[in-house]
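Only one protein chain is missing from this complex, and each of the others stays in its spot.
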Amino acid sequence: MKREDLTEKILDIKREKGWSWREITAAIGGHSPVLVTAALLGQMKLTKPQAAEAATLFGLTAAEQRMLNEPPYRGSFQAPPTDPLIYRFYELVMVYGTTWKELIQEEFGDGIMSAIDFDFEMERLPDPNGDRVKLTMSGKFLPYRYYGATGNSPRFGYREE
Amino acid sequence: MKREDLTEKILDIKREKGWSWREITAAIGGHSPVLVTAALLGQMKLTKPQAAEAATLFGLTAAEQRMLNEPPYRGSFQAPPTDPLIYRFYELVMVYGTTWKELIQEEFGDGIMSAIDFDFEMERLPDPNGDRVKLTMSGKFLPYRYYGATGNSPRFGYREE
Amino acid sequence: MKREDLTEKILDIKREKGWSWREITAAIGGHSPVLVTAALLGQMKLTKPQAAEAATLFGLTAAEQRMLNEPPYRGSFQAPPTDPLIYRFYELVMVYGTTWKELIQEEFGDGIMSAIDFDFEMERLPDPNGDRVKLTMSGKFLPYRYYGATGNSPRFGYREE
Amino acid sequence: MKREDLTEKILDIKREKGWSWREITAAIGGHSPVLVTAALLGQMKLTKPQAAEAATLFGLTAAEQRMLNEPPYRGSFQAPPTDPLIYRFYELVMVYGTTWKELIQEEFGDGIMSAIDFDFEMERLPDPNGDRVKLTMSGKFLPYRYYGATGNSPRFGYREE
Amino acid sequence: MKREDLTEKILDIKREKGWSWREITAAIGGHSPVLVTAALLGQMKLTKPQAAEAATLFGLTAAEQRMLNEPPYRGSFQAPPTDPLIYRFYELVMVYGTTWKELIQEEFGDGIMSAIDFDFEMERLPDPNGDRVKLTMSGKFLPYRYYGATGNSPRFGYREE
Amino acid sequence: MKREDLTEKILDIKREKGWSWREITAAIGGHSPVLVTAALLGQMKLTKPQAAEAATLFGLTAAEQRMLNEPPYRGSFQAPPTDPLIYRFYELVMVYGTTWKELIQEEFGDGIMSAIDFDFEMERLPDPNGDRVKLTMSGKFLPYRYYGATGNSPRFGYREE
Amino acid sequence: MKREDLTEKILDIKREKGWSWREITAAIGGHSPVLVTAALLGQMKLTKPQAAEAATLFGLTAAEQRMLNEPPYRGSFQAPPTDPLIYRFYELVMVYGTTWKELIQEEFGDGIMSAIDFDFEMERLPDPNGDRVKLTMSGKFLPYRYYGATGNSPRFGYREE
Amino acid sequence: MKREDLTEKILDIKREKGWSWREITAAIGGHSPVLVTAALLGQMKLTKPQAAEAATLFGLTAAEQRMLNEPPYRGSFQAPPTDPLIYRFYELVMVYGTTWKELIQEEFGDGIMSAIDFDFEMERLPDPNGDRVKLTMSGKFLPYRYYGATGNSPRFGYREE
Amino acid sequence: MKREDLTEKILDIKREKGWSWREITAAIGGHSPVLVTAALLGQMKLTKPQAAEAATLFGLTAAEQRMLNEPPYRGSFQAPPTDPLIYRFYELVMVYGTTWKELIQEEFGDGIMSAIDFDFEMERLPDPNGDRVKLTMSGKFLPYRYYGATGNSPRFGYREE
Partner (left out) sequence: MKREDLTEKILDIKREKGWSWREITAAIGGHSPVLVTAALLGQMKLTKPQAAEAATLFGLTAAEQRMLNEPPYRGSFQAPPTDPLIYRFYELVMVYGTTWKELIQEEFGDGIMSAIDFDFEMERLPDPNGDRVKLTMSGKFLPYRYYGATGNSPRFGYREE
């Protein structure tokens, strides 16, 4: 059984039942719609109780339920993405990537914004000129570890200047 | 003169002067630090008055000042980006791209979030477990135009169902 | 069920029946042949009533009918396209792309022509030297948003100079 | 001397003089702004008299003038284009390419729309919802030659069914 | 039904029957072996009568017969080709491509040799040092259209200098 | 000034002086040879005092010294690397990557080993069959954040099951 | 039978039984968990007795058992890897690759660290700031063979200076 | 000195003098215009006497003259070619490549048409519907060597069946 | 039927029977193990009598037997190869390719070593430091044809200087 076959099965049932992702998320308690949708699309895992709820909702087998609890091999397309909605995000990275690097490192020092310890929220922002998609996200800043001559025991931890 | 040569010159002066992007933005009035930084990195344009302020600040020639007012050929790297900070954003698109597509289209219908009519803000989010990079952005939702048999005069405008 | 399997099924039926795209479009009311054909090829969606008409015409299942109403993952090939007819369009972008950028931005300012709020019409242009394919299209011009220091509330909207 | 160096020189002079492409086209008589701009960007050639006018206008050397009359090695970027304005055209090919193939071949038979015997016009289309970029183009339809057993002397010319 | 499945079926029958392409071409009247072979390999179409003859010869279904009459999505491999025989042709393009461009444009002006209005013949050239593969081909020269300020009505047609 | 030009200058001086990386590291106090070497090759930054020491050692300008203190655009080659020594590491990722994923996630849950909060040590391991290169590294395990319905305020933190 | 089908079957059984890789390794004696896991994922081979133990454990056919004893076609993904956990290793190669080359060659001379005569160990390193993934590996250093004028009989063996 | 710099110099002189390739070929005796042009474009070599004639004609240095007599690193572009004239040849390989393979191997057995022992001629073919570019080429057929158990001394030479 | 399916079937039978390639070659008389193995892996053809022997040995159908006598579409992987054994050969080409070009052309003139009229032998070379893989190969040198002004009848054959 491959994860994409499970994803296809879940999408088939969702289509047949006419469910929305928000309805599905409501039925699988505790996490953000982003996480639950990503897990059902094969990009995140569900916790054990969530996988059980999903199995009940979609009528999955025990093996399918366990698969939903496994971390998947992530990454949903070959870059660059051809779908216009997804491409726009990719374009933002290409256009603003160096800017984000400059500003984040000016504020926080040498490091990155984590894409793992990361959360994400999407809202509709009413606007007279046409409603807007509002995205709010935060990722923990992770400073590069600058370690001393004895590799595993950094002499003075992180003291970037 | 190529835009990347102008960018290199600006970075050389910034380094020599020891200026930060926030100081530079303060000196070039009216726009977000994201926009001003992006323009000086060759990804956005400055307005005419801003280009004049930038020329004064950096001691640019008249031609360089005019170039800052031109829309550049955007896109700052070959994908995928090799720099870890920028790659994390790219990874978010690969991991969450299909999820964003599902949720945005469930909420708004068939269309995209504009990467053009788009704004972006970055803040530091203090956090006892380590400060976080908070990003807030919004883009206008653009519905796909579904037009009628006479191409240029859509029979009933947009009436997606 | 995958969208490309549905496309293959529709093409099989079209071939078996000997229908043309124009006949099919006539049977699925209200939109341009370009849109209807694109939707049946898995690149656009049909509205709900159109999907119902298509289901009747092609004898589709309820799930297939619902799938025709979903925005597909768009993008029909890996670039560059190998088919000569499609390649010629791709070549036009490669040869004229920078020219279009210069002229559109000279006329409209910094921004893009939307590929979403976009319409397209194709006609035969009789010509004694050989008939021509005439294409007319228009896309809404979208100016880049230049926003102020407080990201989400642009200080003075769009006032490009 | 490389063609891209000549292009860079011409853009430098245009920037210095503050000329628009339409002003430049007016000074170099006889062809569409699309063609003249493309030629000056290194994608088309100018005729001999036009090259002479361009040389006068830009103060070019005799060798530069001759180079403007040579067919260039065309193709202005590595695909896919990273600039958003140009990318939108590329996206149209990816999304609509198979549709155009179906509809053109249904109308004209097996063949292509020429990208060589091709013309192109751009206009501003005023629109209360925001002005639109209107593009009109036509290319000669070229049918595939179906030739007989004696390669160079096709038995019955083109008689596609 | 996909075109490559039809190609595979035809090759299976050809193998089983022990037919050569020349025998097959003889049975499907009127076109060059190059064209008929290309059509059966899924790169060209057969005319309606030829498709009927092919259907009789190979025992195809009505739908398969109709598919042979459709222009296929052309392009038989991802470049560069790995098969040595095909690669040699590809290599000729890489080594001689710029030369052909120079000589054709010196002789004919700015334009291309059509790959659509094109014929091709292959012969064995006996040679005491080892027989040679002789290829003769011709393609119509297509001059670039240089059009005037009013896009669709070129001011003075093609008058390249 | 580009970072790779600074790297080239440093390598020229190192060659001219006949210094080893270990000698250079000894002169630039406080960090592992891996970090110092990486910084001088343009992949990490030096702290301010280290950059000063490096400037003294190599006779750098003030601007060059400041550049050594900037986080560089990281990533030293286009993948896959052609140099055999570097390729062997790349090959290890290709051969063992899925294994590492399975074993790390079995031990730690869903997450990654950080490449940022990461240290690395290299030693010679004497061996009668030929000395070995011993590499010891550790990276902080970063669990995926599973957040609740209110994006920015995860309902129950990380409680993966 | 393809190796990836065998891998999929083994993963299905592992999921169904709820076994961990460490439990599986314990049942297939003699090798490191890294090697056994890699073999079951289709990247290494098992020895004959191990393949027999694996066959008993998983209930494999005789042919599947023999396949586990064959060296596979190694390499588990197209680079760059999209999965974040695996990508971090790939990133380390991109960021540190040139550094490793400099330091290994400074210590050992011209050659490589073998990825074949290579071992690997993974441990959990408890850490109050969050546990760490500790990786220890060693590979035999292989010096480049510098051979004399008579290719196969090097005049003075390896005497690099 | 790089070969492409020599090519650029030769093209500069050709442009300045207003020479055609046919005039240049006439001045450099003995070979086809295709060969001479290819050599001057850096894709073939000239013989020693030809290189001397070319040196006289173009006023080259002794070193440049010797470089023209060296076999160059061949291959004039990254595939696929973006120039339309060259692309058409590339397209022919993609569309007809498998056909040529079938027909050549049916006629000659298993082998290839040499791209080395190869000649090429280009003519204008007058045609009332528009003149055609006629290309005639022949390459020696090279059969695959099928050798016996003792590699270097094939048991029975080539006896393909 | 596809060639790779036949290869898979042959490998399944080989595995089931426990045969080695040398045993298989012994049963299919007359050619080198390299050739016979390559043919059964789908990269070369067997002669008619060999295909008959292979069919008997493996119990193939008549169509499968005929397929073994057809020249396959060669090329067994997408470059670069990910398998370490095959990659090492690829690496040799990358590291030594330009050297081989220089030395072969210094010795033989402008041309290539044929990969078609080519033989190959592999032996074990006992060595106290570890046995070696010895490869001996020879390919016919093919000089580039330098032809005269009348393409097909070279004026003075090959007389390279």
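The letters A, B, C, D, E, F, G, H and I name the chains in turn, as written, and every chain counts its residues from 1.
Quick note on the criterion: a residue touches a chain if its C-beta (ideal position, glycine included) is under 8 Å from a C-beta of that chain, and two chains touch if they have at least 3 such contacts.
Model, not experiment: these values are computed from the prediction.
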> Among I:1, I:27 or I:113, which residue is in touch with the absent chain?
Replying inline: I:113
> In the whole complex, what residues of chain I lie against the chain that is missing from view?
Replying inline: 20-22, 33-34, 37-38, 41, 43-44, 74-77, 79-81, 83-86, 88-108, 111-115, 118, 120, 122, 124-125, 127, 129-142
> Tell me, which residues in chain F touch the chain that this view leaves out?
Replying inline: 8, 12, 15-16, 18, 81-85
> Where does chain G touch the missing chain, residue by residue?
Replying inline: 25, 30-35, 44-45, 47-49, 69, 71, 73, 98, 101, 105, 110-112, 114, 116-121, 136-138, 142-152, 154-156, 159-161
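Methods note: only the chains that are shown with their structure count from here on.
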>> Test of understanding: which option in A-C, E-I or B-G shares over half of the contact pairs of F-I, residue numbers taken as the match?
In response: B-G
> Just how far, in Å, is the C-alpha centre of chain G from the one of chain D?
Replying inline: 53
>> I'd like to verify one number: the distance from the centre of chain A to the centre of chain B, where each centre is the average of its C-alpha atoms, in whole angstrom.
In response: 22
> Going by the touch rule set out above, which residues of chain E reach two or more other chains?
Replying inline: 33-34, 44, 71, 73-76, 81, 83-85, 98, 101, 105, 111-112, 114-116, 118, 120, 136-138, 142, 152
